[in-house]
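One chain of protein is taken out of this complex; the other chains stay put.
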Amino acid sequence: MADQQSPQTVTLTIDGMEVTVPKGTTILRAAESAGVKIPHYCYHPGLSSPAMCRLCLVEVEGWPKLAPSCKTTVADGQVVLTQSEKARSQRQGVLEFYLVNHPLDCPICDQSGECQLQDFVFAEGREHGRGREPKRVLGRDDFGGDVLFNGDRCVMCTRCVRFMREVAEDERLCVVERGSRAIIDTFFDRGLEGSPFAGNIVDICPVGALISKDFLHKARAWDLDRTPSVCPSCSQGCNIQLHTRDNLVQRLKPRENLEVNGWWMCDFGRHNYEWMNRTDRLEQPMVEGRVTDWPRALQDLLGRLREHQGDVKAVCWAHSPNEEMGLLKALVEALGGGEILYRSPRTHDEIVLPGFPLLARRKDLAPNVKGAEILGFERVGDDEARGGLGALADHAGTLLVVGDPLVELDESFGAKARLFVHMASYPSRAASNAHFVLPIPTFAEQEGTYTNVQGRVQRFWPGLRAPGNARPGWMVLGAALAELTGGGAPARADQAFSLVAEAVSAFAGITYRDMGTRGALVNEPAGVAGD
Amino acid sequence: MAYPYTHAKEVRLLSKHFGDPEARTLQGWKARGGYQALPRAFELGREKVIDEVKASGLRGRGGAGFPAGVKWSFMPKERTRPHYLLCNADESEPGTFKDRELLRWTPHQVIEGMAIAAYATGAEHAYIYCRGEFFETTQVFARAVEEAYEAGILGKDSMGSGVKIDLTVHVGAGAYICGEETGLMNSLEGRRGQPRVKPPFPAQAGYMGMPSTVNNVETLSSVPFIVTNGGEAYRAYGTPDSPGTKLFCVSGHVRRPGNYELPLGFPLMELIDDVCGGMREGRSLKGVIPGGSSVPILNAEECRDCLLSYEGVVKAGSQLGCASVIVMDDSTDIVKQVRRMVGFYAHESCGQCTPCREGSAWVEKILRRIEDGRGTEEDLDTLVEVTTQMEGTTICVLSDSVAAPVKSSINKFRGEYLARIRTGEKVGAV
Partner (left out) sequence: MSESSKIPFNNPGWAGNTGEFDLTEAQVRGDDYVGKRPPEGGHPSGASSYPYMLADKHPDAPLFEGPYKERWEKLRTRYPNARSALLPTLGMAQELRGHLSPETLDQVAKLLDLPPAYVRGVATFYTMYNKRPVGRFLIQVCTNISCNLCGGEDVLQAFLNNTGTELGETSEDGNFTVIEAECLAGCGFPTTVQINSRYYENVTPKDVPGILERLKAQGE
């Protein structure tokens, strides 16, 4: 409302719509907020704005020349036209200039289907190119690390150079030569090896000039499903997308979240996805070593739990979602209480992204260490997440192992337990004494939440189908809990989380809806900063 | 006297001592009346100096023609951060060779102009960005700067006034685009010499982000006269909109090419026929580029009544630019020369902006094809449309410089292009 306007906002008209934005906003961002997308290349919200691609030029009434919308700030009463004859012919002209040298590589270019040049030209480009001259040819250049560079396709937006300079603060790329001979290059054969964030330049390249070697010719962009998720490789909890096809993860890409990872993720997490496609999986519930079905297995399990209450020891791992961890704790309490351990791999250094320091490859190399800490679990094991389970190996009472694959342990583990339940994704020698071996999905195959190092609870969604009859850990634990306490068993992940939140003050009042795709901070205990 | 030829019609405010080796020494320059303006500037004070230069109407001599006094007045009056004065000696516009003469014959005139400008704009440090190719010229200038330091004209206490003026001679490395004021600042900062987006303007955020003024060598050389004799005295020459004198660089097909200092508003044909001795034997005028290769070409008809002032050349259909008059007679192969000029721009484009980077190379390729006899008439339309697509859409005006020769030559010499296209016939040999 005009009368509510403070001097810190500006009202202007964009394509006939009145828009009010904070003072200092650029026309491009103001347009975005009104749902008007202005095509651009060199601008990126996480980088500087050089206004050099000239694609974002818009018409401002009363101005003799078109204005670069990524750089021009709004003014009261400005009338901006992004679809006028002048603006459209400007874009058409610039797109034609790009196509003068750009090769017709679409059939062999990985970017096809997610290429901004394709998209913009299809929307607004000329129908026929006028260029008849031979195009410049540069071929393929290995930039080191995971990055291949196709110079012919480069549109010289310099986002990659500026990312390395401004965000990674490790200037490995430069523009060499000038004019139409200008191209991106590394310092001779010193490439991108050793840069932990170089994979991001493949994300921000608007065309297929910078591509991932790992993804080269692997899958077509339009065949991929994209599922929002959270990176499980460390406790930073970068928001990511699982890109899947044929029920396999083909690659990971970061998702924007300015509170967590900006627009970025590290290469360590980016390339750590092959394990999600492992086929050596537990697929069917087993009781006393024999495959059975869930109803029988559950009935048997619930009976034995009622029988063997008390003297409980449990262990989970830092890949367990909050729902799984929380219901494990509740179950152990319902069984009379007992210690709950967890293991997590860890390294000795953090690798911060200097230009966006909220993001770091953290020391804890698993996604839910914070969740375990909040629930008061005790951390054991070494930096490889091995050892520390000596007390459980010979435990005679009830032994619950949830998630942890017990990789380094052998058939003697849990031999003495009167009730040994192993819920996991992968078969293990150490489970040969287990009375119950129950298959659970990985994080990629279920809905759930992780709590990151900042204390942000973030949701992830399933991008893969769990194999065989794997059921989420919270479902089994919730059913057991319901049986013992007489409450209702959660049938959905959000119900499981709410059930956990009732008992854990850090999660109190937070719902799946609150978290949405951006997450929510946990409640700090009173007296601790951040409440 | 202009060099290497003189003419009686010259008005020698700047060039009186061209060709006089003594004049470049400090002693010689003082003996010829130099270094009177600087003490006078200190007496007047910064504001009055700027007012005097404004009153003179001196327009930037580097090609843009922006009033120098007005540019100086943009600098913040309070010096809360370092100010810089940058002298643009990156003379690279084809057809221009006046700054070289000023630097090598009258370096102290330039130094004095720089010192006055630095004082007036509050700059304690001045840089002169000399084009890399000007080795010999820069040596001379550096020696003159050394003399000025030895004599206390530059340094902590300029001529006993208490004002600090430092001057550093900086050498470029071969890039036309560093003659653009923001490209110059980027190059001086040790970056690629790519122009910056304006706003912000140099007076707010220039060299190292500090308030800076960039002026051409000839502009600064004109300042001592103005400070000594007053702005009105400068207005005694030239026209009301284009006051003062200008060094006209005449090159190409005339008998006596060289620099000539004449009042602005001087008729173009008088310059060519009288001052420069006219066409060579048996030759007739085909066209003239009045302001360096970045401005439209004028055909012989348009030259006839053209007056060489900023407004006069606009009236004739071009721009004065840096007043580099390139004369072409009927032996000229317009197609080839336009291709060569566009090739220059394609070579010098910094590559930031898509229309210029791709467009200049594309236009050159089309022109080469036409020059080789493999062009089509459609190509002429493409050339006009593509260069129109380039104009006015980029960070600097190099795009517009590509458009100027192409559009004006296709418009006015279309017959030559058509002859080349239809029969491969070359009109003109050079």
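Some observations on this one:
Note that the chains take the letters A and B in the order they are written out, and that residue 1 is the start of every chain.
Methods note: contacts are C-beta pairs under 8 Å (C-beta built on N, C-alpha and C of every residue); 3 or more make two chains touch, one makes a residue touch a chain.
Note that the structure is predicted; figures quoted are calculated from it, not measured.
Looking at B:S15, B:S56 or B:S92, the residue that reaches the missing chain in the full complex is B:S92.
Considering the whole complex, the residue from B:K16, B:K54, B:K71 or B:R100 that touches the absent chain is B:R100. Among A:M17, A:A75 or A:V176, the one in contact with the hidden chain is A:V176. Annotation: of B:L86, B:M341 or B:V386, B:M341 touches the absent chain (contact as defined above).
Looking at subunit A, the residues touching the absent chain are 161, 165, 170-178, 185-188, 190. What subunit B contributes to its contact with the hidden chain is residues 1, 3-6, 19, 21, 24-25, 82, 91-97, 99-100, 104, 130-143, 145-146, 149-150, 154, 166-176, 187-193, 208, 249-259, 277, 280-282, 289, 293, 324, 326, 328, 332, 336-337, 340-341, 344, 347-348, 350, 430.
In the analysis below, only the chains that are shown with their structure count from here on.
The distance from the centre of subunit A to the centre of subunit B, each centre being the mean of the chain's C-alpha atoms, comes to 56 Å. Taken together, the subunit B residues at the contact with subunit A in this complex read 175, 177, 192, 197, 346-355, 357-362, 365-366, 369, 382, 386, 389, 392-395. The touching residues of subunit A, counted against subunit B in their complex, run 50-55, 57, 65-66, 68, 71, 90, 93-94, 96-98, 100-101, 130-131, 133-134, 155-156, 175, 177-182.
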